[in-house]
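A single protein chain has been omitted; all remaining protein chains appear in their positions.
Going by the order they are written in, the chains are A and B; count residues from 1 in each one.
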Amino acid sequence: MGDDHAVPGASELGQEMYQLVTELYPICRSITGDGVRRTLELVGRHVPLETFEVPSGTQVFDWTVPKEWNIADAWVKDPRGERVIDFGESNLHVVSYSTPVRMTVSLAELGEHLFTLPEHPEWIPYRTSYYREDWGFCMSEDRRSRLKDEDYEVCIDASLEAGHLTYAECFLPGRSEEEFLVSCHVCHPSLANDNLSGIAVASFLARHLSRLDLRYSYRFLFIPGTIGSITWLAHNETAAARTAHGLVVAGVGDPGPFTYKRSRQGSAEVDRAMCHVLEHSGSPHQVADFSPYGYDERQFCSPGFDLPVGRFSRSPHGEYPEYHTSDDDLDLVRPEHLAESFIQLLAAVELVEHNGTYANTNPKCEPQLGRRGLYKAVGGQADQEAMQLALLWVLNQSDGSRSLLDIAERSGLVFGTVRRAADALAEHGLLEETSPASQR
Amino acid sequence: MGDDHAVPGASELGQEMYQLVTELYPICRSITGDGVRRTLELVGRHVPLETFEVPSGTQVFDWTVPKEWNIADAWVKDPRGERVIDFGESNLHVVSYSTPVRMTVSLAELGEHLFTLPEHPEWIPYRTSYYREDWGFCMSEDRRSRLKDEDYEVCIDASLEAGHLTYAECFLPGRSEEEFLVSCHVCHPSLANDNLSGIAVASFLARHLSRLDLRYSYRFLFIPGTIGSITWLAHNETAAARTAHGLVVAGVGDPGPFTYKRSRQGSAEVDRAMCHVLEHSGSPHQVADFSPYGYDERQFCSPGFDLPVGRFSRSPHGEYPEYHTSDDDLDLVRPEHLAESFIQLLAAVELVEHNGTYANTNPKCEPQLGRRGLYKAVGGQADQEAMQLALLWVLNQSDGSRSLLDIAERSGLVFGTVRRAADALAEHGLLEETSPASQR
Partner (left out) sequence: MGDDHAVPGASELGQEMYQLVTELYPICRSITGDGVRRTLELVGRHVPLETFEVPSGTQVFDWTVPKEWNIADAWVKDPRGERVIDFGESNLHVVSYSTPVRMTVSLAELGEHLFTLPEHPEWIPYRTSYYREDWGFCMSEDRRSRLKDEDYEVCIDASLEAGHLTYAECFLPGRSEEEFLVSCHVCHPSLANDNLSGIAVASFLARHLSRLDLRYSYRFLFIPGTIGSITWLAHNETAAARTAHGLVVAGVGDPGPFTYKRSRQGSAEVDRAMCHVLEHSGSPHQVADFSPYGYDERQFCSPGFDLPVGRFSRSPHGEYPEYHTSDDDLDLVRPEHLAESFIQLLAAVELVEHNGTYANTNPKCEPQLGRRGLYKAVGGQADQEAMQLALLWVLNQSDGSRSLLDIAERSGLVFGTVRRAADALAEHGLLEETSPASQR
């Protein structure tokens, strides 16, 4: 497994991921229902998925798997029979998990079920009502303001009935039973960045890793937000306990700076790896401390699990204007942003894959690098000085107690250089691995 | 016990405290004598006090309780019989603990016993000579410069004889034997901020707490500086060892910024509580590290005791021009400054009173707050967002190892909000207290 961060074909890869986003975009997803099933089917064309169906009513910790929701059509018609709201135009028009309804109401009555975004009068907001049975429509403030004071026929042709919650896993076995968990939520309808971007990047990362010889086992979760991670954790406590590293991937297709949110543990290896990768990425980025508000890291980092799971995003949820609106569309997400996000995630994966701990076999004084051809002889011209320093740092710090990431952090050198130095020293018998990451 | 920091009646309270300062101001206090007794008598009208009399000559650690000093009158007369210095005008005119004297001296001889403040020519300095028997007068540089070169009759009608050192305690028993110590010095004559302000605020804090159901027991000390705290510690080692938190209160009536000086321990709970309160006070404030120079925290924080006792002041001693001069008067201290100081102290007391440690009873994943009415349903409109975050933070962090103050510090939320969130969660059985402050 190489660590060439200038991933060959990044441009094509960006196009492939964007293509998947485009295919998934029209589907009306929610936390249950056929939209999720159709989504997993499309993802499954790229990576091997195992799909799970959990019956409504199943108790999962403090929660209960809800009824399954499906929707065929929905509209509001004015007295002239014209659709003033049409689900066919955008699935954001219907509040997710709306109960079925068919009746005629006055504008005043209808208004109690209408949601708009006055500050962005052309955009349709995204609203849900998962755990309180109700119905509603979302529309632009512009259209809302043109509604006349007359009666309207309302139809939501939906079903809310006992069924299943659907999620999928892609498991890639590695040499170790310890797992690297990557989780993305699949419950949002036509919102491109949140989270078709995460689904696409996770899918193609899984595809990329599936072709490699891996130290860790990798488990990719495609789950509905909150109830999905709770359901998975309730049914997979043993697997969860094997989680050595984890990332929630969401909102990775917009042009914002990379954002890493630390796990509850704060400086778990995955936290340090992501921080190191972003620090050396040459791209704008920010690191946020853990907080119990956000995506599914809330569940993975609940005190009863406290897994080392951070979150990787670009613009953080709620902090970009298009968030949870119809403007989170196929124009907000771009192939190059998806590719850049992929590259950072892959770099973090490569880091933990190779973050071994070594012992200098010749710890008293420096070994003579010159007669082994290692003095000013490893590495290309450009990074020769860094490589020379990396050789000295690895020799000096490798007393069996410090990992290569420890050494990279202390020296200020990029992990890839430190790792290549360790490889060269190990080849010459000057270093032996004492503790691969997978045995710690 | 509520934590509404906008204490009802703060304005009236400020007036009451200022009234006490005004009553105490004319009394000539020193480290012993009737001035201290009269002071404690006036304080005793507001809170139940137990007064102690320790005989002169008593050995207290490395020190000896000194002779008792009392003064009836003192003056310096010119040859025309006119009083050029008159104790009746200001008790600062006589160096505290001056030996009795009655004689006629030349201006040159008198000059060796005169103290002025050339840099503030209108002010009378405050001087003492507790442990070296001598006599002296303090006066303004303006008056000093007008003294003619002639003979003066000098009289200090004082007594320095075997007697007692007087101090008092107000003890408020709580549910725990662990104590919160509040100490103020009562040895300064007509100096309003140093320390009638501390006496007044401590007295009314004691009065306020005496009406409440308390976790900690509270012990308020009204003692002369240095020799008083040494005497108290020498006679109360067992009580001292019960001190869980403590504060020296001095100089809390001037308009300066709040100043908290950490205990020798540095981050004891009282240190963290005061820092948290001041940080969220919205008022100018500063926090100083411990140093062994200052008021009675020097004794409480001596290495043989090392009690968690910090100091709460406004302008630090020695750092405002009126310090130890006749301009530390009833104009420097204002009712509103006293009230503001009271509010900060009360907030710190409330914090440690309620700084419990809890365990989330449902630690695996989040509990479903919505069905319990806790989702966006607790707290007023204004702080609804903070309350929602506080619920999540308390659930996430409460694994039995973190106190509510730990959670407030990590989340950046104010303690009161965190505490209300914990109360709401505990009411719904989602949290149980594992370790109240009083059992740690």
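Note that in this section a residue touches a chain if its C-beta (ideal position, glycine included) is under 8 Å from a C-beta of that chain, and two chains touch if they have at least 3 such contacts.
All values derive from a computational prediction rather than experimental measurement.
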Residue touching the undisplayed chain, where the options are B:Phe52, B:Phe171 or B:Phe305: B:Phe305
Residue of A:Ser159, A:Asn396 or A:Ser435 touching the missing chain in the full complex: A:Asn396
So which of B:Ala206, B:Ile230, B:Ala273 or B:Ile407 would be touching the chain we can't see? B:Ile230
Determine and list the chain B residues touching the chain excluded from the picture. 60-63, 131-132, 226, 229-230, 233-234, 264, 291-293, 298-299, 301-306
List the residues of chain A that touch the chain left out of this view. 360, 362-368, 370-371, 389, 392-393, 395-399, 411
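The rule is simple: only the chains that are shown with their structure count from here on.
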Quick check: how many Å separate the C-alpha centres of chain A and chain B? 55
